[in-house]
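To start, I am sharing the structure in question, which I have written as structure tokens.
Of the protein chains in this complex, one is absent; all others appear in place.
Our next item is chain A:
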Amino acid sequence: MSSAAKRPRMAYDGVVMAAPITVPYQRFSSEPAHGWAGAALRALARETGLGPRDLDGFSFSSFSASPDSAVGLVQHLGLMPRWLDHVPTGGASGVMALRRAARAVQCGDAAIVACVAADTNQIDSFRHTLATFSRFSQDAVYPYGFGGPNATFALITQAYMHEHGVTRADFGRICVTQRANAGSNPLALQRSPLDLDTYLAARPIADPVHLFDCVMPCAGAEAFVVTTPEIAAARGWPAARIMATIERHNAYPDDPVQRRGGWAMDADELWAMAGIGPADIDCLQAYDDYPVIVAMQLADLGFCPPDAIARFLRDTHFGIDGTLPLNTNGGQLSAGQAGAAGGYQNLTEGLRQILHCPLGAQVPGARRAAISGFGLVNYDRGVCTAAAVLEAL
């Protein structure tokens, strides 16, 4: 699409990811984001034996560390990295941190990069985050009822249902199955079984978005390590290789209402680079702030034929033992949305499934995971999209 000649993508040779970390989420926390980042690194140290001076690369994502950025965290946590990154893309931050860290390690700019996302959720901090989220939101979204992302995604959901003939019950199948998946995950904030009737009877939040279409904001942290296969082997860390990644920002700006994401623009490149197709994937960890976005990823990433999403949602079993295991930890819809960590939990869960150390139930024989991220509702739609395909070594 660009006029600049595209060089072929270089494979992620000489890079692996390891050590998926999830700090148990809490609905509310008075601990600042820095404390949650510290907890993630403590857990990482227990898992890997790494200390503050062992990391030579650090990538950080958070909405609630203000006034600090990654720089403040470096001094706060006693790091001395020779490579530093701050990824402010929320739900797309995990895959984006991964692909940047991977290139740094591949090129020798760093050897062990810790990627960390941490956010707190103090009483009333969600309202504050909304009020100051972006300039366009402040000027042109929140003054219109202050419905937060619920209202924005209500508009997207309504238009999508109309265009594709998708019903609430179709979306409900995603939410109900993810809740069943959460049943085996002891860290999920919402584990009580959910049936379709309860889903359909839930109170409306911003029509047609109802209660169980919405994530629960919470505090939490996620982390993983990007390093070389040699270091991982020497330290005995189970690891996975990166088959392919994509990212895109502000795709299809002329769509009047968001009906697809940047994945649709880049999916062919993703699968070509990976050398496999959607059918070869053992589990999909898709970004699930709302079920409509899950549906978009299924279609845009090629898991279902174009224009057949309604039928695909009705015919596919998304359970851990299903035909397409989806968001096997329960996703954010059941496990909770810990700010920017919500853009990491898909990556850590996918990594756990293929390394066979899941939080809950194991997808039988899983070796390959597809991860998809979606971030930053700057105005009327999510701006950032990213995806990755991982394979256990």
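In the analysis below, a residue touches a chain if its C-beta (ideal position, glycine included) is under 8 Å from a C-beta of that chain, and two chains touch if they have at least 3 such contacts; residues count from 1.
Following the convention adopted for this analysis, contacts and distances are computed from a predicted model.
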Check: The chain dropped from view, which UniProt name applies: "Chemotaxis protein CheA", "SDR family NAD(P)-dependent oxidoreductase", "ABC transporter ATP-binding protein" or "Iron reductase"?
Finding: "SDR family NAD(P)-dependent oxidoreductase"
Item checked: Which of A:A159, A:M216 or A:I276 contacts the chain that the document leaves out -> A:A159
Next item on the list: Check each of A:F28, A:F136 or A:Y252 against the chain that is not shown and name the one that touches it.
Entry: A:F136
Checklist line | In chain A, positions touching the absent partner | finding: 126-127, 130-132, 135-136, 138-148, 150-151, 154-156, 158-159, 162, 203-209, 253, 256-257, 379-380
